[in-house]
Structures are given as structure tokens and as C-alpha cells.
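One structure, pasted below without further comment.
Apart from one protein chain that is not included, each protein chain of the complex appears where it belongs.
Note that the chains are named A, B and C in the order they appear, and that numbering of residues resets to 1 at the start of each chain.
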Amino acid sequence: MKAIADISIIPLGVGLSLSPYVAACEQVFRDAGLEPKLHANGTNVEGDWDAVMEALKTCHEELHAMGVPRIATNMRLGTRTDRDASMEAKIESVREKMEL
Amino acid sequence: MKAIADISIIPLGVGLSLSPYVAACEQVFRDAGLEPKLHANGTNVEGDWDAVMEALKTCHEELHAMGVPRIATNMRLGTRTDRDASMEAKIESVREKMEL
Amino acid sequence: MKAIADISIIPLGVGLSLSPYVAACEQVFRDAGLEPKLHANGTNVEGDWDAVMEALKTCHEELHAMGVPRIATNMRLGTRTDRDASMEAKIESVREKMEL
Partner (left out) sequence: MKAIADISIIPLGVGLSLSPYVAACEQVFRDAGLEPKLHANGTNVEGDWDAVMEALKTCHEELHAMGVPRIATNMRLGTRTDRDASMEAKIESVREKMEL
């Protein structure tokens, strides 16, 4: 089962600069082959459900190991069986409608 | 690693009545021993990270098997290492502050 | 236009104890007549769209006034035109399916 996910990870108890932690997770997602697409409020990844979830777990574990005592993640997670989907196709589909 | 999660599962392509699908997921979470607490916009569960994620996957699989072609889930997911947390304690902690 | 919302407000830069801030927002929602239902990962409110949004703004303003430098809110927000909805009815509808 393929999953497309949008992951926003908020480390708590480490002050206001969250970017070092976001960067660490980007690396985890890259290492997992999930081709993360960073945006202003999260990161989009796509891949096999288990690979996405395993990477997210590694990310939480790594942030805790970096000294983050509490993490609040928000994830949007999509699966579909009617056809193959991709992040690129989702964006392209909206762009086509806008050009009309 | 313990996780506390708030899961909102939206089946797409099956009309407007979503409650049969939400009920099916409640049963999955119960069977997994996650003690789901249903609320108006999702379900709260707590348990071992892997157990929570495995149940969520089963839920997506079961809904697709029920004929749902597309699923959009939103999950809030918390982990912490500073102390043991529980859903009950989180609510209680807010209530105490409100009584002051 | 009526809205049913699930609001999770995370104050950043104030350490790990978030409950005083959640309690302050509960009071804002109560004062606005939105009948907040606190749960383990957020608060459900229902009311006129403008009233919900105005209360959420007041909540952010109040937390900043309490010294919170950064706030990350996650909101699930539902509107519908096919029939009148309520938080109570949404929960009841799922419970009925589970008793079958």
C-alpha cells in the first residue's frame, strides 16, 4: 500500500529555533529514499506505507536522542486503490485546472 | 516508545455518511487494545508506537476492503521522554488549571 | 455558515507544560459561547464560522499576551450544507453503527 504523507514535526522544550530538528528529519527521509519535498509548514514524502512509517519513527527517535524531550507531529496521510497516485501528479492536476 | 495519537480518518468517494467507516476503525483500535476515545472530530488512542501504527494501517486496509477508494487521514502524534504521559493525565492537567 | 472545529494549540518557547495555555483558551471558547469539549489532543467547538474564528484569534492574542512567543495551531474544520450537523450527532451516529 503506497502512502503520500505531509509531515509537520514540532519539537517542544528546545526553544524557538526548530530548523536544526527539521533538517535532521529531512535527512532521515532522504536516507529512507522517500524523496522529501520540504515546504513552509512541513515535508511531503511518498513511498510504501511501512517505509514512511518506519522513517517517521526513526525521526522521532533521532530527535529524542538529540535531546528533544517532547515532540508533537501532525501528519496528513493519503492512500488510494482506484489508481496510482504521486505527489507530482497531484500538483499537476490542480495546475491544469488553473490554466483553464 | 509510547505514542498518544489523535486520528481523523476521512473516506473519499463513498458519499457523505462517514460513520460506518469510523465505526469500523473504532473496532480495529479496540481489537488492538488501544482504548480509543471517540470525539466529534477524531479518535484518541494511546499505546506503543508500533501498535498504534499497525492498527492505523489495518484500518486503512479494512476501509479499502470495504470499498473505499481513497482515504485522507489526519493524525496528531505525540511522544515524550521527560515523563510518562497518558491521555487521562493530559486532560486532568488542563482541568486543574481551569479550577484555579 | 456553521462550523464544527477541532483545535489543537501548541505554544512554543515556554517549556513542556502546556496546560495553563490550553486552559486559558478553554476559557476564551467558553466566554464565546462555543461550548468547548476538551479531549486529550485538542478541543472541539461548534458555532457560527465567524464566532469560532474570532475566538481562535482571541486565543492566539491572549497567549501571546501571556508571554508565548510562538504558537503552532492545528485545526480540523468542517462545514456542510446538506443538513444541520452537531458534535453530539456526529458521535451518536458512530455509536449507533458500533452497536449493530
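Here is the rule we use: a contact is a pair of C-beta atoms (placed from the backbone, for glycine too) under 8 Å apart; a residue touches a chain by one contact, two chains touch by 3 or more.
As the structure is a prediction and not an experimental result, all values here were calculated from the model.
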Selected residue (touches chain absent from view) among C:A51, C:L77 or C:M98: C:L77
Residues of subunit C in contact with the chain not shown: 1, 13, 49-50, 53, 57, 60-61, 64, 68-82
Interface with the unshown chain - residue positions in subunit A: 4-6, 8, 16-17, 19-20, 22-23, 26-27, 37-42, 44, 46, 74, 76, 78, 80, 82, 87-88, 90-91, 93-98
Where the unshown chain meets subunit B, residue by residue: 10, 12-13, 15-16, 18, 69-70, 72, 74
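The rule is simple: only the chains that are shown with their structure count from here on.
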Same-site or different-site touching of subunit A by its copy subunit B, using the half cut: same
For subunit B paired with subunit C, centre-to-centre distance based on mean C-alpha positions, whole Å: 17
CA centroid of subunit A to CA centroid of subunit C, Å: 25
Where subunit A and subunit B are represented by their mean Cα positions, the distance between them in whole Å: 19
Residues of subunit A engaged with two or more neighbouring chains: 13, 69-70, 72, 74
